[in-house]
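The complex is shown incomplete by one protein chain, all other protein chains being positioned as in the whole.
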Amino acid sequence: MTQVFEPAKPIWCAGCGDFGVQASLQKALSETGTNLNDVVIVAGIGCSGTIQNNIPTYGYHSLHGRTLPSAIGVKLANPKLTVIAAGGDGDGYAIGMGHLIHTFKRNPSILYIIMNNETYGLTKGQYSPTSNPGFEGNVENGMDGILVGLGVPSTTFLARGFAGAPAQLTRLLTDGLTHVQSGKGFAFVEVLSPCVTYNDTYKLWKNITYDVDSDTNFNPRDKIGSYTTVINKREEGKIPIGLIYSADHPSLEQVSVDDQEKGPALQDISLASNMDRYEAVMKTFLG
Amino acid sequence: MTQVFEPAKPIWCAGCGDFGVQASLQKALSETGTNLNDVVIVAGIGCSGTIQNNIPTYGYHSLHGRTLPSAIGVKLANPKLTVIAAGGDGDGYAIGMGHLIHTFKRNPSILYIIMNNETYGLTKGQYSPTSNPGFEGNVENGMDGILVGLGVPSTTFLARGFAGAPAQLTRLLTDGLTHVQSGKGFAFVEVLSPCVTYNDTYKLWKNITYDVDSDTNFNPRDKIGSYTTVINKREEGKIPIGLIYSADHPSLEQVSVDDQEKGPALQDISLASNMDRYEAVMKTFLG
Amino acid sequence: MESSRTTVDEDICIMVGGQGGDGSLTVTALLAGLFRRRGLNVYSSRNVLSRIKGGHADGVVRASRNNIKCLGDHVKVVVAFDEEAVLATKDDLDPNATIIFDSSAGELDPKLVDNTVKIYNIPFTKLILAEIRRELFKNSASFAVVGRLLGFPDEEMLQSLNSRYGAKAAPILENNIRAFKIGLEWAGKNGLTAADSTSPNTVDVKQKLLMTGNEAVSYGLLVGGVRFFAGYPITPATDVMEYLQKWFPKFGGVVKQAEDELSAINMALGAALAGARSVIATSGPGLSLIHEGMGQAGAAEIPLVIVDTQRAGPSTGLPTKIEQSDLQTLVYGGHGEFPRFVLTPGSVEDCFNIGRLAPNLAEMYQLPVIIAMDLGICQNTVTIESLDLHSGKIDRGKRLTAEDLAKMPVYGRYSFTDDGVSPYTVPSTENGRFLITGNEHNEFGHVNTDKLNRVKMMEKRSIKMKSALKDLPRGTVYGDESSKIGFIGIGSTYGVILEAMGLLAKEGVSSKYYKPLTILPLEDAIGSFLDGCDEVYVVEQNQSGQLSNLITLKFGRHKQLHNILRFDGNLFRPREISQRVLQIREKQSAIVH
Partner (left out) sequence: MESSRTTVDEDICIMVGGQGGDGSLTVTALLAGLFRRRGLNVYSSRNVLSRIKGGHADGVVRASRNNIKCLGDHVKVVVAFDEEAVLATKDDLDPNATIIFDSSAGELDPKLVDNTVKIYNIPFTKLILAEIRRELFKNSASFAVVGRLLGFPDEEMLQSLNSRYGAKAAPILENNIRAFKIGLEWAGKNGLTAADSTSPNTVDVKQKLLMTGNEAVSYGLLVGGVRFFAGYPITPATDVMEYLQKWFPKFGGVVKQAEDELSAINMALGAALAGARSVIATSGPGLSLIHEGMGQAGAAEIPLVIVDTQRAGPSTGLPTKIEQSDLQTLVYGGHGEFPRFVLTPGSVEDCFNIGRLAPNLAEMYQLPVIIAMDLGICQNTVTIESLDLHSGKIDRGKRLTAEDLAKMPVYGRYSFTDDGVSPYTVPSTENGRFLITGNEHNEFGHVNTDKLNRVKMMEKRSIKMKSALKDLPRGTVYGDESSKIGFIGIGSTYGVILEAMGLLAKEGVSSKYYKPLTILPLEDAIGSFLDGCDEVYVVEQNQSGQLSNLITLKFGRHKQLHNILRFDGNLFRPREISQRVLQIREKQSAIVH
């Protein structure tokens, strides 16, 4: 068998939450029986943005903040691929924020894993959009990716996991993969993934996470209920984890790709098989 | 008196909603008794982005989509200015979306008027982020700027006006101006401003707007209530107008500018008055 | 009055102008169609402001039995909806021109133009408002008058209106026809009688294609196998998005309007590495935003075609005006050093050919291929003969199938090769997994900072610029090859230079012209062309002589290189160029003698 790249040893600091994310993702891939030759992981730039190097799938290290547009390009070119986007909170919530909202809006069947450590790890610990006021001189309120998702009408899957709760995380990623593999749209999974070097929040998060999955009164299909829970828990100083919202909406690839059998990447572009149609187009210029 | 630029004649098509926006804004400026020498209008690129040419204040025609960062720069440099950002739905919700969310998050005391015509007017009528599916080949669900604002925890003022309801619009803009002039933070006012040339929605909007201001059960200080109303009205095919949400949160300039009396633009930067402190800094390099 | 009737046998140029929204461009388009259907060559351009309604706007159409490729120097017929339109064209007016003036607000002051100019005062707006109530139909009335003046039979004009408005809502067609008839009536009143419909000009001629450069490049891209486009509206690039959007549904392609240019280029990079031939098109501000993505294509070796439809900068600049002022940023722009090709079509046929070739080049060499157009070539309409669809081929470069892989012991996405080009796979290929990255990397795509590897990777990428020389498009020499007077120019200066050379020839000055098609890597043929010239005129639509800078850096300073530059946002005119040359030559000879 052809030797292809060997998965790398992670470059993360010992104890980094991203190890947990990688382990759960690999489990989820195997639980869903996904053929790794059909998977493309599109990663951002950041500590988190090196995860694709460690997993034997197709991997693309995109530009900082451009993880989602890159992943959308892959998905639209070949909707049969399992496309996973992965990056940090800086990558996704700062420079990538515009794309994130538009991805919620478009609802492409892509699993997006945002490893939130409330800091910029790779550039050495500056505050990020999710940082609390006071952290490294931050004066702004932290933002909440799930809440942002609830602010866009066509969102279909919003979950939050915690690197310190691996079983749930694996389940959420498995559900996310199932969501995208069945063409249901964008699966957004934020993972609380502590940066032990610049912002070690393991203990804090253990204490303040609130698991909606084990709240029997909680219904993730009730949008207003989800919003209410998120807002109220935030006010109590808690961070909800679990499957927070799910809904149905046509996926981007469904409404954009005319030939559902063969996306643009699989089209026969030989002159011979297209000549008739090319000639027909030329005729339109005869006026 | 020195002759400065003459306000221009608007370049808009006859009947364009933007005429109404301009008229209401001018009224609001006069109702708040604002000194026009203390006002900077930062406009985007688009039909809407020419409004500053027509009003005798300081005016800055920024880059497409960069209206808000530019306005934040102005405000942080000199918090005493009344800063008004104005642009289109393409400018604010497409290319400018990342900045919009971060502006909600930062809460600078800036009035932002987004003239939403659900199309890109100046580039001749392509679909925009607020367009309905089907419009000019759009396949995506339209988004809602107010809902986006409700997805960010530190939002303080969310309103929507309609160019076809000028009295209310003037009131909302006056309230927005008051909000920013009293340093309360970011006042977001989306105006439904029909593009008569590419997307004439006057009649439609007359029919489907729902005025929360005249709904005595509606409380704009109840976040979950606002969210519920917006979601439910959208499902009924209605667009809520009026003051949809208001709250308190420290403003960006308040938490960022150390010298509240004189922002960075007003500092005395002469060598003489700073020499002692410069020398103190130099000493830190002596180790 | 018959005296001022023109026949279509002449080389004739008509300008229709008024306020934006007056429908001037529709009249020129209708006329272009009529001329074309008679087998004439047509060149047509528009001049609008960056606003939707109001402000001066005009269209110009020129028709000739000659193979014209530019506007020429003189306007023979003017249809003016206001005085501003007359003033706008005053300088270019032929002394024997005819002006059809909308006299609703008063007759045209005859002193504004030479007294040899013939003026028809017809109150189009008033007439149409009175009869149809909506002013906008006045252009169809004016069309009737100018059509009669040009000698088109009424029937033929009516047919064009039918084919233009037939698909629209019935009242639109009806009102246009009503307006047209009002126009005919007033033409008659002014002595412009109907032409004979069996006029010799209506003989059956081979139909020509009427195309803009934007249409041609889009069509070339389609035929070149592009199946993914992402973009964000911007003048004058939006057309490309709109044409592909029209065609792709039949070809399994996808056009995605993105939220901005950053998203667009990254979507295209994603689609490209998934195996779809991908293109983006942008201009000015959008171009500046995609520099990072361009570098990513270069560093990560992702095939991508970028169409830059240059417009007048800097910044938001003059969005509806022509310029060729992005050349240096296309060549040098973006941090760090990475390979890329910059191609410069000059004719509409070039646009097609280069549009078709670029996706091959991108995949063969795995880098960004930039097609540098300019607003003139993008938007101006030209008649061309049929395009040869069969001469092209699809070459996907070193793309590996699962079968190819099965024979390979090792596959690394960035393996070192003599030509710098590594074999590549696309996702879903069994056992063809890759790591693609814009960080420096080793042969497998793992991030790597080793010094030796770094140097080898930089050299691998840059050597592609040499490997590709055999495949890059080459320019053409026009004119008198034995002459020692040479022109160099790209894009829409092409047609103007050719015509200027004709004017110079009339003055006894023979010249030649090299139209390069590849400015990065700059064609070696330019060097030989320079060597064969005693004097060289580099004609450019910019302020700093960007093309001439590229030439000088590579080939050294030519003993007599002159820049002929224009940067006021308007196309050169042939006489402007020929006169500049004559002036420069006169000055030189004054110095020499």
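For reference, chains read A, B and C in written order, and residue numbers begin at 1 within each chain.
The rule is simple: a residue touches a chain if its C-beta (ideal position, glycine included) is under 8 Å from a C-beta of that chain, and two chains touch if they have at least 3 such contacts.
Every value quoted in this text rests on a predicted model; they were computed, and no experiment measured them.
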| item | value |
| --- | --- |
| Among C:Met15, C:Val255 or C:Ala299, the residue in touch with the chain that has been omitted | C:Ala299 |
| Contacting the left-out chain in the complete assembly, out of C:Ser288, C:Gln560 or C:Gln579 | C:Ser288 |
| Residue touching the undisplayed chain, where the options are A:Gly121, A:Pro220, A:Pro240 or A:Pro264 | A:Gly121 |
| Touch list for chain C against the chain that is not drawn | 49-50, 262, 283-285, 287-289, 291-292, 294-296, 298-300, 310, 312-321, 323, 325-326, 328-329, 331-338, 437-440, 447, 449, 451-452, 454-455, 458, 462, 542-544, 549, 552-553, 556-557, 567-570 |
| Contact footprint on chain A, counting only the chain that is left out | 11-14, 45, 47, 50, 61, 63-65, 90, 94-95, 97, 120-124, 126-127, 129, 137, 197 |
| For chain B, the residues touching the chain missing from this view | 1-6, 8, 36-40, 42, 50, 52-53, 56-63, 65-66, 69-78, 80-81, 98-99, 102, 256-259, 262-267, 269-271, 274-275, 277-279, 281-282, 285-287 |
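Here, only the chains that are shown with their structure count from here on.
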| item | value |
| --- | --- |
| Chain whose mean Cα position lies farthest from chain A | C |
| Chain A-chain C separation of Cα centroids, rounded to whole Å | 41 |
| Cα-centroid distance, chain A relative to chain B, in whole angstrom | 30 |
| Separation of chain B from chain C, taking each centre as the mean of its C-alpha atoms, in whole Å | 38 |
| Per-residue overlap in chain A, given as positions that touch at least 2 other chains | 98-99, 102, 256 |
| Shared interface positions of chain C, touching two or more other chains | 259-260 |
